[in-house]
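Missing here is one protein chain; the remaining ones are kept as they sit in the complex.
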Amino acid sequence: MPLETATGAVRTGLIAFAFLSYLILIGIPGRIGGPALPVLALIAALFFWLKLRRESNEPSREATGQRQDSFDDKPGWEIGPRAASKGSRLRDLLHTHSGTAPILYGLLAGLTTGLLIAIVSGIFAAAMGNGIAIQPVLDKIVPLNVAALIGVSPGQIAQSDVSFIRFIFQVLLFAGAGVLAGLTAAGGGYGLKQAAFLDRLTTHLSGATLTSAGRFAGMALPFVLLAYIAWLGLPGVTAFGTNEGTVRLLLTLIATGSGLFTLRLSRPGREQMAVAVLLGLGVFSMPFILDQFQNSVMGLVFIFVMMGLGLNIVVGYAGLLDLGYVAFFAIGAYTYAFLSAPFSSPYISGLLILLGISPESPLLGYWMALPVAMLTAAVGGILLGIPVLRLRGDYLAIVTLGFGEIIRLFMLNLGELTNGPRGILEISQPALFGHTPVDVTFGLLSSQGWIFLLALVSSALVAFVATRLNESRLGRAWFAMQEDEDVAEATGVHLVRTKLLAFAIGATFAGMAGQLYAARQINIFPENFSLFVSIDALALIIVGGIGSPAGIVLGALALKGLPEVLRGVDEYRIVTFAALLVIMMIVRPDGILPSARRRIQSPDPEEAGAAGEPELREEDPGLRENGEALAKGAGVREEDP
Amino acid sequence: MTSSPVKAQAAGTDGRAALKQFTRALGVAIVLLVIWRVTTVGLAEGYPVSFWISQALNGLVLGGVYALVALGYTLVYGILFMINFAHGEVMMIGGITGFFALQFAQARGWMEGPWPVVVVALLLIMFVGMAASVVIGVTLERLAYRPLRQAPRLVPLISAIGASLFLQYSVLLIFGVSPHSYRKPALISGGLRLGDVFIPYTGAIIFVTSILLMLALFFIIQRTKLGRAMRAVAEDRSTASLMGVDVNAVIVVTFMLGSALAGAAGVMLGFHNTVVKFNSGFIPGLKAFTAAVLGGIGNIPGAMFGALILGLIEAIGPSALGIPTEYKDVIAFTLLVLILIFRPTGLFGEVLSEKKA
Amino acid sequence: MTALLSIQQVTKVFGGLTAVDSVDLDIAERSITSLIGPNGAGKTTLFNCMTGLHRPEGGEILFSGRSLIGLRPDEIIDRGVARTYQNIRLFGRMTALENVLVGQHLRLQASHWSAVLRTSRQQAEERAAREFGRELLDFVGLSGREEVVSTNLPYGDQRLLEVARALGSRPSLLLLDEPAAGMNPSETDSMMDLVHRLRDEKGITVFLIEHDMKVVMSISESVAVLDYGEKIAEGTPEEVRSNARVIEAYLGPEVAVQEAAVKAVH
Partner (left out) sequence: MAKRLAIVSLFLVAALMLAACAAAPPAAEAPAEEAPMEEAAADMSGKVVIASGSMIRIGGSFALTGPIPDPGLNIRHGAELAVDDLNAMGGLEGFMFELVAEDGACDGTQGTNVGNKFAADETIVAVTGGTCSGETFGLVPILQEARIPFVSPSATNPDITSADCDVCNRVALSDALQGATDAAFVVSDLGITTVAVVHDNSDYGKGLAEIFQNNVMEMGGEVTGFEGVQVGDTDFRALLAKVGADGPQAIFFGGYSTEAGLIAQQMTETPGLEETAFMSVDGAYTKQYLEAAGDASEGTYISFVAGADSEEMNAEFDAKYMEKYGVSPDDLGPFHSQSYDSVKLLAAAIAAVASVDDSGNLVIDREELISAIRSVDAFEGLTGTIKCDSMGECGAGGVQIFQVMDGDFSQVSGFGME
């Protein structure tokens, strides 16, 4: 084995060790308990295998003479056209590593990892055995964790009763994991099949090819899942023990998400129409099928879908980066709260008494308050819009962020008006024919189901309006403005009006969402409207696929739904979510379900500008300038001196 | 042709001129209002001069910290045009590491030694904090940002937000939820008392060190080969690479510089305010970002002055305007909005803005 | 013949540099006028002043007798002055047809509510706009390329698409900024043909900046020359070609003297 490969293997081992150390430090072994060690070894094996797969791609790249440019240093996860080349890469893997090389590679990497893990766990064990508590420094390094890491009982750690064999065993286990990875990669058969299957699957998901049987199976998935969820919900049916609620939620999320893919898989025309109607029926039946927990989560998901759709108008369509979108959400929520809560704010109560209205009964019901909340939010949108008309890019981002914070701070500090941090309590619920939904539907629809249903209806409405507007001349003007503001203006787009419309419409939708949120929460507090809501809304449209309503639904399912499923691992919830967010961005930067327009865009606008015209690319400085302007999301404008 | 071009013309010209007039009048009105308010409050409260000096010093120290962090934002922005949202967390890592280094030094008894030992130990602690920040900053660049260099600009932002949360909660999981309290050595506890003005030693150190570090940075960027390469990459990445500049290396160095400054800020803030925990980088990070934008993002002197102005406003604003201090962030953000309305590219941002904003 | 566009004493200063210095120029209706000059002479700046991107420090620009000074770009195009750009600035991610539809933006009347409800009027208007868009693409020679995303179009076609987009606003004056730059000879020929057809078939007055002297000389009825922001010559192509100051501006003083000497010898 050449020296280069050996150092590569050691490096791989070190990286695996770094990753495993992280897991150990955050207390994963203790959490897994007894079988922690094999689990860690398996994780290492998986990592080695992935690494082997990637390393084996290198020679083929060199062979074809393609120097890997530092700029497109992207992992080979692309789907679509590039996926086709993967098959050949895999074949290369078999050729280059046909012998014992990968096994030795895996062995070396595994030995490195195992040795380090053994040393570190030995140090921990020795320290604890001698009565030194590491925990005050490293919170999760408790005896339980270290014990699980070595595969003994905590008592043995405390008494320094850990035989040396244990550490040898640790090293051997990881070495074995490395060999396993090497075998899998070299043996090829298994690895190739699995990889090819994954490749095929991703190709299918992107809608390139699919046999009709597979297609129908895929299309049936959401309905099968829905049926299963409904069956699970029947009285007397139990499965998954105490996790049933969580499992059902997960299935609900998958069913809803796969429905969106189903729509993409179906053939345009009558088939699609039928599928759409069926899916619509399926989705609208959910509030009646799910239990309170799933309904409440799905309600929140669709409230965020509304937010996402509104923010998408501002960010996705008009290209105005807004980090303070929560402001309008808050305005909608507080407007409704003022109107509907038996409220003790001195100012408002005083005003009401002055007007001869009892402050104890709500002023307006949900439906009457809806236009008020929307209008207030829209006015807020315009008020924010006017001062920021001239700002571009990141300047806009920070000002909107500031605006969001200002609104929150006012809600927090204007105690006489908003009740300050104690919030507004007992906000009334939306009525159905003047009664509670539980009564009208004879218990079929729970209060949370009703909220979910309302969120669904409102989201559908918002999606409809947003899509229609985007397909009209206003949508074209937004898009033109996003592409090149100066040229758009010189082509006849009234920038002020167009921008303000984007802000106002986006804000209106957020106001609707805020009102529903207030109704869902019943009590609202300024802390519900922190910067993180804006970040969540932005993240979900980007994760889902900016500009694409289906993507936004998917993004909301992933970002607001999945964390609820991950409740079981409570303290690891946010770390997992954050890591997924980063990985997601690297693996699919265009989002899970990107919009058609978005997909056309090549990754770097600068390159895209030149791609169409290779022969002229160096000569014409203007072209570059043009590309650069696009790259910065703004045109080139000299400020009037 | 539209139905009534004449009317449109009249409305257009008048409207535009009126808007400009209105903005200008608004600006003057706001300035006058603020002056009036400050004067009346000042007269009514009758704070002594020493009070204003104290507040200004508080503001300058705060501004010094913001400046060190803001430079990291601005450096990265100048070169990659991305907001490194996790930069505040890089600072926090510096602070946390500095805490453990201090623990170590205390256990060795270095903190009770003669003053040269203490000074060397303090410098070492700061260096360790900076090194940890550099490691995290560079890792961040390698894992979370480099793969996204060609992606639309929102994508690295989201990745950065993910990284920010990841770092925060990893620190929470690894080092626990409790805040870590720095124990200042006797050498730098207390402060200088000049009449009614009190200058904490740590505050003075922060201010002086941040100025020195910024000067060093300025020197690196203006006078060294490395600085030239950085400026070239900032100007045009692909041309720079054609000219033989190793773009990746320059970007890594940029992250190293920014992270080192943030790490230094983290350690010094630890000594000054004595408490660090997993989320203690977030708010200063946000403020520093605001400061960077205030000064004109991508512009190094801009970040420095923006940060000092922001610090001063936060410290003096509530007293001067006679409103409760919980509105200090409102004042800071309102100032930002106002400045950007009248100077859409920040205080010092025009040079870059023409090309990149 | 009255001037459709009248530029009077227009001056534009950037910092200390006077980019356009008291330029006077009249453009006759249904004429084809070229603006030439060395790089940096202020030609594009003059265009920018005319389309509202820059506000000149002094002077007056009259279009159909009414001032354009102080109007926003979208108001100016509403008056009937449309333009293309030297460094092509298409809406890159839009299809060719969409680009032209944006060009028609301010000629469409349907309200946004009607777009949400898809009223028959709005639908009819959209259909008409698409029809007109196709016609324009046909006119500039881009038929069949409607659905191509504009960055994916060949360079020459991108220039043509810019013209089509400008035509979408139904202008009476079209400003072309180096329409033939970077084109091969056959593309240049078809661009020249297009300029003629613009005037002859659509009745549009064309005012263009161009570097390619062959183009300038063969299509212009009138040529104006800028150098260091000043207008140094104006007249028919022939007059301008033999103007000594123009030769000097283009070729430098020594060359001009030599040329004159050569001419004298002949």
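Letters A, B and C name the chains as they come in the text, with residue numbers starting at 1 for each one.
The rule we apply is simple: a residue touches a chain if its C-beta (ideal position, glycine included) is under 8 Å from a C-beta of that chain, and two chains touch if they have at least 3 such contacts.
Everything numeric here is computed off the predicted structure, so don't read it as measured data.
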item	value
Displayed chains contacted by the hidden chain, counting the whole assembly	A, B
Which of A:K51, A:R390, A:H494 or A:R520 contacts the chain that the document leaves out	A:R520
Candidates A:R215, A:R264 or A:R588 - the one touching the absent chain	A:R264
Contact with the hidden chain (one of A:L417, A:V438 or A:I583)	A:V438
Contact with the hidden chain (one of B:L269, B:L294 or B:I341)	B:L269
Those residues of subunit A which, in the complete complex, touch the missing chain	133, 135-136, 142, 242, 245, 263-264, 266, 268, 272-273, 276-277, 279-281, 283-284, 291-297, 300, 340, 361-368, 412-413, 415, 420-423, 425-426, 428-436, 438-439, 443, 447-448, 453, 456-458, 460-461, 463-464, 467, 520-525, 527-528, 549-550, 564, 567, 570-571, 573-574
In subunit B, positions touching the absent partner	45, 47-48, 50-51, 54-55, 58-59, 61-62, 169, 172, 177-179, 181, 183-184, 191, 193, 196-198, 200, 269, 272-275, 277, 279-280, 282-283, 314-316, 318-319, 324-326, 328-329
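The rule is simple: only the chains that are shown with their structure count from here on.
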item	value
Per Cα centroids, the chain farthest from subunit A	C
Computed distance of Cα centres, subunit B from subunit A, in Å	29
In subunit B, residues with contacts to at least two other chains	none
Subunit C residues counted as touching two or more neighbouring chains	72, 78, 106
Partner subunit C, residues of subunit A touching it in the complex	464-465, 468-469, 471-474, 476-477, 479-480, 483-484, 486-495, 501, 597, 600-602, 605, 608-609, 611-613, 615-616, 619-623, 625-626, 629-630, 635, 637-638, 640-641
Subunit A-touching residues of subunit B, taken from the complex the two chains share	77, 81, 83, 100, 103, 143-144, 146-156, 158-159, 161-166, 169-170, 173-177, 238, 241, 247-248, 286, 289-290, 293, 297, 324, 326-327, 329-330, 332-334, 336-337, 340-341, 344-346, 350, 353-357
Residues of subunit C touching subunit A in the complex	13-15, 51-55, 72-74, 76-78, 82-83, 85-89, 91-94, 98, 101-103, 105-108, 110, 112, 115-118, 122, 126, 129, 149, 151-155, 158, 165-166, 168-169, 181-182
